[in-house]
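Before any comments, here is the structure.
The complex appears here minus one protein chain, its other protein chains still in place.
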Amino acid sequence: MKNKILDMTTLDKTLLKELDAYINLLDGDKGEHLIHVLHKAQELFGYLPQNLQLYVARKLDLSGARVNGVVTFYSFFNEEPVGKYKISVCMGTACFVKGADKVLERVESLTKTKKNEISEDGLFTIKDVRCIGACGLAPVMTVNDKVYGKVKPNDVDEIIRYYRGLEDENN
Amino acid sequence: MKITSYQELKKWQENCPKKTDYKINVLVCTGTSCLSSDAQTIVEMLESALESHNLQAEIRVIKTGCFGFCGQGPIIKIEPDDITYVQVKVEDVEEIVEKHILNNTTVKRLLYQEPNQTKSLEKSSGMQFYKKQMRVALRNCGEIDPENIEDYVVNDGYFALAKVLENYSSEAVIKIIKDSQLRGRGGGGFLTGLKWDLTKKVKGDEKYVICNADEGDPGAFMDRSILEGDPHSIIEAMIIAGYAIGANNGLVYIRAEYGLATNRLRKAITDAREYGLLGKDILGSGFDFDIEIKLGAGAFVCGEETALIRSMEGYRGEPDKKPPFPSESGFRGKPSNVNNVETFANIPVIILNGEAWFSKIGTKNSKGTKVFALAGQIRNIGLVEVPMGTTFNEIIYDIGGGHPEGKAIKAIQIGGPSGGVITKEYFNTQIDYDSLIDMGAMMGSGGMIIMDEDSDMVQIAKFYLDFTQDESCGKCTPCRIGTKRMYEILERLVNMEGKPEDLDRLRTLGEIIKNTSLCGLGQTAANPVLSTMKYFPEEYEAYAYRTKKTKYSIDPKKCVGCTKCARACPVECIEGKVREPHRINEAECIACGACYEACPVNAVIKP
Partner (left out) sequence: MKLIDKMVQCSINGINITVEKGTTILDAAEKVGIHIPTLCHLNLADFGVVNKNANCRVCVVEEENSHKLLPSCAEKVVDGMKIQTDSLKAVMGRRTNLELLLSNHPQDCLTCVKNLDCELQSLAHELNIKEIHYQGEKMQHPVDLTSFGIAKDTNKCIMCRRCVTMCNDIQTVGVLSPLKRGFDSVVATAFHLDLGQTSCTYCGQCVSVCPTGALAEMNDSPKVWRALNNPNKKVIVQVAPAVRAAIGEEFGYEAGTILTGKVVSGLKRLGFDEVYDTNFGADLTIIEEATELIERIQGEKTLPMLTSCCPAWVQFIEHQFPELLDVPSSCKSPQQMVGILTKTYYAEKNNVDPKDIVMVSVMPCVAKKAEAAREELNKDGLSDVDYVVTTRELAKMIKEAAIDFKKLPDGNFNKLLGESTGASAIFGTTGGVIEAATRTAYEMITGKELKQVNFKQMRGIEGIREAKVKIDDLELNIGIAHGLGNARKILEDIRDGKSNFHAIEIMACPGGCIGGGGQPYHHGDIEILKKRQKALYDLDKSMPKRKSHENEMVLQLYEDYLGKPGSHKAHELLHTAYSAKERI
């Protein structure tokens, strides 16, 4: 392989095996399952690096461009690694009118990370997401699967501090 | 166990456990909103408490879908006592068990208190929030355990299907749906019976029934609630649709973000298969039908039906030109019928109660009920289902409880990013598909965002446009570049860098994007801007002529001199003595709004 980033031999073999097993169970037109396969791959690897995308392309007998076109179309797929804690601030309407933009600003400034990026220490990834369906609690943010409702900018300090604290405990 | 006839279904229903089999039913909402504030722990604590008192046989804890009253969650309802507890915390469970369940006394402090009332409400049935509602699509949400197929069957679930398979030809089913005048709840409002008929008439060996559960409108969550609270109703309706149009395959396209809904639907499908309600030879009728779930991956445009189909086929979710419509050429190029979740939820009731019952509800051209997601500056945030023809006033004040702080409500944004605003003058209008169009808005999926006098309409319009230009698939010129240019103009305006002629440019460009875009996203993208420009021109002009006030100020008449604002201000630009009116040094104010949030007497004036 001429290009380093596309070197598929660096991918984790056990995870690939799991992915293969998933793909082998699919029937019918393999290309039709592309989105589900990418979900699975992201679930296994955490994100979809280029060599993994190419691997999926080969497996499903699709061109790399087709796979990359799909990956970059949907906001659910990440081409870059994500932080240990994925902070998603809901920017749906209900949350927006309740000041979600201020919450996002605070998250960005406290983690020194822009949205869609990962913090320097690799701890946080910041995302702005559309309505997560908890509008009753607007404004809403989530950290991984934990939902925080009726968040005020000031609450963000405490939430971030909590996760930073978890890290310090671990170290 | 396979159920193979109407009779067997009937027998099964009789044998299913019912609410009346228990002395007390404790219904705990486990919708997404309530779950995110610990409803699951509440359920577990309740269950273990009952176990320790050995009461499982008499008292049942039912994990239900959403009650609609999400702003007050987590919610517990106790039947048959007709008591609803709101904002229940994990710490409260013990008390509820102790007082209510064991000693039959109400825990007063957890009852809901109506606005402007000093006493809290004893009985749930007295709640204003529900009084004007009519729950048809949401009939089982908050009533049954969505993960329990027997609960559904007890509430006459799958009887519409059995009735259809036993008694009706496909033509007869279509006629019922046509005569009910049900219109699609996914946005367009197309007559459902007519769509079924069109799909039926297209020749094809293979056809598909597709359920659109993409629900992209940010702030609407009725489809999610139905799938979480009553998944079997969608399965039942899809089978009926399949029977009517001659399809043996169903697909549900669901947002990847809707994990809970997906899991419950998945469970429901498995259960239905087990009882012979899905799969081969359904209810012994010889009719085969099965359902597959397809996940989205985060793209609003995939709610558009042709894009949805592309996405299900494993491609980028880019819309195609219509015609051909999916009814002629849809999934895998085969005739396909796409309906929205809420549309499907209405089908079984229409079959059971009859088309005449349904078409009596609502207005002349809009029959039945509609679910709205109420959000924004309103007291009761949540899902409400009302008959078509209900007025905005009824929704805002009677159901929604008005503004939480009693401020004036200036406008309602309806229809999400495709919709527009309704202003005060129209709050007495009866809501239906046509009246909304006349007012320059649209039903959309039923998101209803309430905005008070402080809301900046230009910012709201910019918010929606930011959304659409970000969600544009990028296929066609007007939407790909046009919405970006509109957004840039708005950005210049709110940064006080605009020019008066920008307003004209914005309007013209908006019209052209509307007229020339390829799909519904682009064709409606400019609506929020155009409609706010129409009703609030002065707000745009204030930006364009740069006369807009941008800094915060303090109303000296209201200020009590508590100093809270001054302490909150990050740039220390508020001065004043204790118990004397404070003053903001506007030159230094960075408009962060901290003082506004801090002031206990609303003395700080937003720009």
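Order of writing sets the chain letters: A and B. Residues in each chain are counted from 1.
In this text, a contact is a pair of C-beta atoms (placed from the backbone, for glycine too) under 8 Å apart; a residue touches a chain by one contact, two chains touch by 3 or more.
All values derive from a computational prediction rather than experimental measurement.
K.L.:
Where does the absent chain make contact, in terms of the chains shown?
P.N.:
A, B
K.L.:
If the hidden chain were put back, which of A:R58, A:K114 or A:R161 would touch it?
P.N.:
Hidden-chain contact among the options goes to A:R58.
K.L.:
Considering the whole complex, which of B:R139, B:K294 or B:R316 touches the chain not shown?
P.N.:
In the complete complex, the chain left out is touched by residue B:R316.
K.L.:
Just one of B:R485, B:K551 or B:R583 touches the chain that is missing; which is it?
P.N.:
Checking the options B:R485, B:K551 or B:R583, the one contacting the hidden chain is B:R485.
K.L.:
Residues on chain B that touch the omitted chain in the whole complex?
P.N.:
These residues touch the chain not displayed: 299, 301, 316, 318, 321, 323, 469-478, 480-485, 488, 505, 508-509, 512, 514-518, 523.
K.L.:
Using the document's contact rule, name the residues of chain A that touch the chain not shown here.
P.N.:
Touch with the absent chain occurs at residues 1-3, 5-6, 50, 53-54, 57-58, 62-69, 72-73.
Rule of thumb we're sticking to: only the chains that are shown with their structure count from here on.
K.L.:
Measuring from the mean C-alpha position of chain A to the mean C-alpha position of chain B, what distance in angstrom results?
P.N.:
25
K.L.:
Taking the complex as given, what residues does chain B use to touch chain A?
P.N.:
32-33, 35-37, 69-73, 216-221, 224, 256-258, 294-300, 311-317, 373, 375-377, 381-382, 413, 416, 447, 449, 451, 455, 460, 463-464, 467, 473, 593, 597
K.L.:
Please give the residue numbers of chain A that touch chain B in the complex, ascending.
P.N.:
Touching chain B from chain A are residues 29, 31-36, 38-39, 66, 69-70, 73-77, 91-98, 102, 129-138, 140, 147, 149, 152.
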